[in-house]
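Removed: one protein chain of the complex. Kept in place: all other protein chains.
Now for chain A:
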Amino acid sequence: MKTPWIMLLAGLGCAGLAQAQTTITVATVNNPDMVTMQKMTKAFTEAHPDIKVNYVTLAENELRQKITTDISSGGGQYDVITVSNYETPIWAKNGWLKAMDHLPDSYRVDDLIPSVRQGLSYEDKPYALPFYAESSMTYYRKDLFEKAGIEMPDQPTWSQIKDFAQKVHDPKNGVYGICLRGLPGWGENMALFSTMVNSFGGRWFNEQWEPQLTSEAWHEAANAYKTLLTQYGPPGSTSNGFTESETLFANGQCGMWVDSTVAAGYLSNPDNSKVHEHVGFARAPHEKTEAGSSWLYAWALAVPESADHPEAAQTFVDWATSADYIQSVADQYGWLSVPPGTRQSTYESQGYQKVAPFADLVEKAIQSADPEHPTAEPVPYTGIQFISIPQFQAIGTRVGQIMAGILSGQTSVDEGLDQAQAFTERLMRRADVAK
């Protein structure tokens, strides 16, 4: 008979707290920078004793499913959601996100890197604030290159990459020529492969929204990708995404790796990386055109229209994406742990330049990424490694599966690209975006 008493007490307790405190629920990805954010939250709650922060932390795919189903049904489970520059304009158009137009001067909007800020806007209004941003670049092992007597140019081509991979490939000693993402997913293997297609001069759609996946450029890119990974890649590359590749490179098992700039801090950090002394950096490889050869991606925080506590949520977002936040992470964990790519002040800071030899390269890559002109030919869409239409998740997921099928030898390049083309055509028929 004790239960009613306890329940009553608990009820009273909650009621008392609810008046004094607002609890916000933050849905985020389990990436290292977000884990740091959770550790830093204590500072936020100390400054705002009336706000309590709950985290829902999930892997990228699961998070996206949860958030999408919640927000599209107006569920309102989350007060702050983690979105990327893919979702933000689409969701803003659907009226699912609150505009971030309340920002005080002290937030210094102008300090945000323009291409990143642009990617998180819809009709010139920001709908999400960047937490960290990335482009892609080439990592290589200086010691292996020296031993092989080769030199990495500032901006290699994919053909050069293939030659280099051949020269440093030494599987007997556990070193594979090159590691690349092979794990299917529009945010995994397709991020890399789309930039390859761009640099080979290919595009997803022509200006009449007709899929171009069986073009010459797609064939060349797919063949190059398959050759690189099947001849000079680590075994089981279809299960290697960003995280797996990062671990392989940090363990010294890759001669080269083309992937997100966000790994630069991790690989330079002696705590994580066995090869921190030997990591070299170069721009992402290109082939026929430089346009769209490196991607632009930003993880950002946004407040859904359905949020229960929008004001508290916005206060949190302002804090987590501010320059002060970056500074306090640097003070506590060192400059290599700060979320990169969002603010010019990060790159201007001496502390960061001292520990991050890659800072200039990353900043330039992010600054120069141009989602409006992702390849040599004109396109009707925006976006480099994704295209800003709601159907892209479906298309990217399926084409990513097909590419994994090509890598593992289940389908040939010709057959696979035909399937990809057919799928894209069917999907576009379902909802004709050209209209």
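Just so we're on the same page, contacts are C-beta pairs under 8 Å (C-beta built on N, C-alpha and C of every residue); 3 or more make two chains touch, one makes a residue touch a chain; residues count from 1.
The definition used in the following text is that contacts and distances are computed from a predicted model.
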### Task
Name the absent chain as its UniProt record does, using one of the following: "Nitrogenase molybdenum-cofactor biosynthesis protein NifN", "Lactate utilization protein B", "Sugar ABC transporter permease" or "Dihydroorotase".
"Sugar ABC transporter permease"
### Message
For the chain left out of this view, which of A:115, A:238, A:306 or A:385 touches it?
### Response
A:238
## Note on the structure
Contacting the left-out chain: of A:284, A:320, A:402 or A:417, that is A:402
### Task
Determine which one of A:40, A:90 or A:291 touches the chain that has been left out.
A:90
### Query
Can you list where chain A touches the absent chain?
65, 68-69, 72-73, 90, 94, 184, 235-236, 238-239, 390-391, 393-394, 397-398, 401-402, 404-411, 416, 419, 422-423, 426-427, 429-431
